[in-house]
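Here the complex is missing a single protein chain, while all its other protein chains stay put.
Right after this comes subunit A.
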């Protein structure tokens, strides 16, 4: 869900358009949102979240991007996601430099391809803000989850670098060149929008709401393998449960010399019969 706020500069508008182009056909671009009874725009997602939630409910979108521009916060972009139609996380970034899709005159990849995402820089794991930002960006830009991917169809890469408090977002088109072996050599060609972002305010969900949103239903949890154990040396032990064996029918090695001859067998039977008669 891409929303243009009340006062949006041309840069911000262009950014929203480009992201919409990247995320087709899953995005919804809202121009200058108006509420139905009350003529009000969503001017401040950080203050009032009800209209955002209303729109997410109507369009059934849980990820949103809101662009605006004022003197205090020029070229502002708020990226956020929802849980159960309530705002979970919102991160405000400022756009410092922007090169749009149109400005780079190259061939573009077809829309709807699943991009590859690369995050560079140790900042992404150090601060909680950055970690949430990374998870938010992954959520936003990864495509639908697929189980198979065509190797020749991997065409495009989004690369995020965190450096000196700024985040550089670049998108490249992939060119697979021959190398001697099976894996090709990669050459990159700058294709899509490139943004230089600065982290401004954040509105992160409280810990327990975040935990609630991460809850997985029992069916999706990985099933524990029973009767398999590992020891410290790496050997795998398994347990097999057998049914009770009938030991009289056990097949052992036959020694021909010990085989009962027919005369002996008859004698044994008679003995057994006499024993039974005695008992009765």
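Criterion: contacts are C-beta pairs under 8 Å (C-beta built on N, C-alpha and C of every residue); 3 or more make two chains touch, one makes a residue touch a chain; residues count from 1.
Criterion: contacts and distances are computed from a predicted model.
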item: Which of "Ribosome biogenesis regulatory protein", "Integrator complex subunit 9", "PROP1-like PPR domain-containing protein" or "Glycosyltransferases" matches, in UniProt, the chain that is not displayed; value: "Ribosome biogenesis regulatory protein"
item: Of A:120, A:198, A:228 or A:267, the residue in touch with the unshown chain; value: A:120
item: Residue, one of A:71, A:215, A:259 or A:276, that touches the chain absent here; value: A:215
item: Candidate in contact with the missing chain, chosen from A:107, A:164 or A:243; value: A:164
item: Hidden-chain contact residue, picked from the options A:82, A:101 or A:199; value: A:82
item: Residues of subunit A (touch criterion as defined above) contacting the omitted chain; value: 37-38, 50, 53, 62, 81-84, 86, 88, 114-122, 124-125, 134-135, 138-139, 142, 145-154, 157, 159, 161, 163-164, 168, 170, 172, 174, 176, 179-188, 190, 206, 208-210, 212-217
